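Before anything else, here's the structure in question.
One protein chain omitted, others in place.
We just call them A and B in the order they show up, numbering each chain from 1.
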Amino acid sequence: MKEIARSDVEYVAALAQLKLDDAAADRLVGELGEILAYMDLLNELDTEGVEPMMHALEVTNVYRDDVTAPSLPREAALQNAPRTDGAYFLVPRILDQE
Amino acid sequence: MSRDWFGCTAHEISDALRSGAVTAREVAQSCLDRIDAVDGRVQAYVEVWRDEALRQADAADARIQAGTAGPLTGVPVSLKDVLCTQTGATTCCSRILEGYRSPFDATVVRRLQEAGAVFLGKVNMDEFAMGSTTENSARQVTRNPWDLERVPGGSSGGSAASVAADETAISIGSDTGGSIRQPAAFCGCVGMKPTYGRVSRYGLVAFASSLDQIGPLAKDVRDCATTLNVICGRDPHDSTSADVPVPDFTEALTGDVGDLRIGLPRECFTEDLSDVVRGPVIQAARTLEDRGATLVDVDLPLLRYAVATYYIICTAEASANLARFDGVRYGYRDPDAKNVQDMYVLSKSRGFGPEVQRRIVLGTYVLSSGYYDAYYLKAQRVRRLIRDDYARAFASCDAILMPVTPSPAYRLGEMLDDPLQMYLADIYTIGVNLAGLPAISVPCGKSSAGLPIGMQLVGKAFDEATILRAAHAYELHAGIALGRPALAG
Partner (left out) sequence: MTGAADPMQGDGNTVSTEFEAVIGMEVHVELNTRSKVFCGCSTNFHAPPNTNVCPVCLGMPGVLPVLNRRAVERSVAAGIALGCTISRWSKMDRKNYFYPDLAKNYQISQYDLPLSHDGVLEVDVVSPGSQTPSASKRIRIRRAHLEEDTARNTHALPGGCSGVDFNRSGVPLLEIVTEPDIQNADEAYSYLISLRQLLLYLGISDCNMEEGSLRAEANISLRRPGATELGVKTEVKNVASFTGAYRAIEYEIARQRQVLLDGGTVVQETRGWDADRGVTVAQRTKESAHDYRYFPEPDLVPIVVDAAWETEIRSGLPELPKARRERFATALGLSSYDATVLTATRAIADYFEAVVAAGAPAKPAANWIMGDLQAVLSERDLEPSDAALPAAHLAAMITLIETGKISGKIAKDLLPELVDTKRPPEALVEEKGLAQISDAGALRELVRKAVADNPGPAQDVRNGKTKAVGFLVGQVMKASKGKANPKVINELLQEELTSE
């Protein structure tokens, strides 16, 4: 696997909506480089044909019935909102409208 | 009052409550006084619920009077701050959730409440359960009650410290890669991670969903069993909670291990293990052998791949789980944010601590286009091999005995600068999470410096009973007394 570059760290941080200052980015390049190099250890193992393990529990088909349950009172839904008008969660104006 | 109730086990308290020797209010008050006396130094609690605790204690007394009390009625419990509670705040000890009030109680919290437990408050942890020292908390630095210059372990460091410092009888923690067992070992208490799916995760703020499991930390094995009786079982709010019958785990505590085969993985006792840990752990195995258990050598050849596998999977899942902290519906929103993009970036960059950011970046990387197959998918395949590894080992034994940690508790600050070294120290605990197995950490001695050492028993899936039995028998017959931390001011 290839060595991690600063641009990789910046790309990934942007995907995760994180902004790193220069020092943090430099440090992360070093740390992640070391960690990812360590993870290359897994390449020693032949995993050809091994089914990926998604769950610790081998259970399928767990469902709920289609019945309604009480929703939160609106005040409770909004009680932690950083900004609200009592009806909506308010955010800075969304420009990139889909 | 003749006893320091704060120092008692849950079953001692429960017996005394039922005999009328003490009231739940007196027990709660005793613990609250203890917290006042020592928590300034230990710093385990991030929130103490004085009024709520006394109210719950009164309700417990009423149940005891009415004859409807269960084994946990009136028993003091502290809760890791990763559990959602309608009482107080739920912050995961992160700045990004400062002051967050959960509109619901976690299923475990509700079950404990229904059992009559008395909640003393919320205890410290590494931010979002990411860490092994509790130093990643945005709130405070919790000290190891045995040596205030050392860490209590993590991420459930507040839980372990609160139990070890006699600030509660029981604490509820969470274990994603050893976060219950490692601090239990560092602080000299018993900590149990049940089988994945045994305990509902509803209301546990997710770190890594396929690995997280809630469990108890307590002063002895019996208290762990009693707590499991209350918190285990299927929950319709958690699709991954198993529909498997829950036995009365206390019935397993027979003291008899004559029929048990205890596996000792060769790979766990290499030169990587410090002598200070090796000695007591081997001695623990000998103790069980003396009581009739058969010791067998087993192999876990994939042990050395567990750390790499674990840190790919847990960071990948965490990168998605923590995306929701964006300042829209709750939590920290940076006041400088003028647009949506800033709101995300500033809130996250200033709301999350460095370890959390490191793991989010790592987890995002291993899932990103071009790297998914090489890291995430590879790790998922190795995860299956690791699980198969344990299954093979269990073909020749009923429980596996191994260390919890390579060394006793670190000095404060010792592990902060080298994340990889810190990750590598999880080597003995994380395989269990990857395989979804139950495991218990039991004190088995002290270092010459007076630091507790733990040993770990790992069981087959949904066979908590066997490891509880072995751990309890060991506890009965080990003849070791850790004593109590001095907590000299």
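Things to note:
The working rule: contacts are C-beta pairs under 8 Å (C-beta built on N, C-alpha and C of every residue); 3 or more make two chains touch, one makes a residue touch a chain.
Quick caveat: nothing in here was measured; it's all calculated off a predicted structure.
Note that the absent chain touches A, B when the full complex is taken as a whole.
Only one of B:T9, B:Q43, B:Q56 or B:T90 touches the chain withheld from this view, namely B:T90. From the options B:F6, B:W146, B:F249 or B:Y344, the residue with contact to the unseen chain in the full assembly is B:Y344.
If you put the hidden chain back, the residue from B:Y100, B:F394 or B:F462 that touches it is B:Y100.
Screening B:E317, B:D334, B:E355 or B:E475 against the full complex identifies B:E317 as the residue touching the chain left out. The set of subunit B residues touching the chain not shown comprises 83-84, 90, 92, 97, 100, 102-104, 106, 201-206, 208-210, 236-240, 316-317, 319-320, 323-326, 328-330, 340, 344, 364, 367-369, 372, 376. Although one chain is not displayed, its contacts with subunit A can still be listed: residues 11, 14-15, 17, 54-55, 57, 59-72, 74, 77-78, 83, 85, 87-98.
Operating definition for what follows: only the chains that are shown with their structure count from here on.
The distance from the centre of subunit A to the centre of subunit B, each centre being the mean of the chain's C-alpha atoms, comes to 24 Å. The residues of subunit B lying in touch with subunit A in their complex are 100-101, 103, 196-197, 210-211, 236, 239-240, 242-243, 302, 304-305, 307-309, 311-312, 319, 323, 326-333, 337-346, 348-349, 352, 354, 357-358, 360-362, 364-365, 368, 371, 374-375, 377-385, 387, 419-420, 423, 433-436.
On the subunit A side of its complex with subunit B, the touching residues are 1, 4, 8-9, 11-13, 15-20, 24, 28, 31-32, 34-36, 38-39, 41-45, 47, 50-57, 59, 62, 64, 72, 76-77, 79-83, 89, 91-96.
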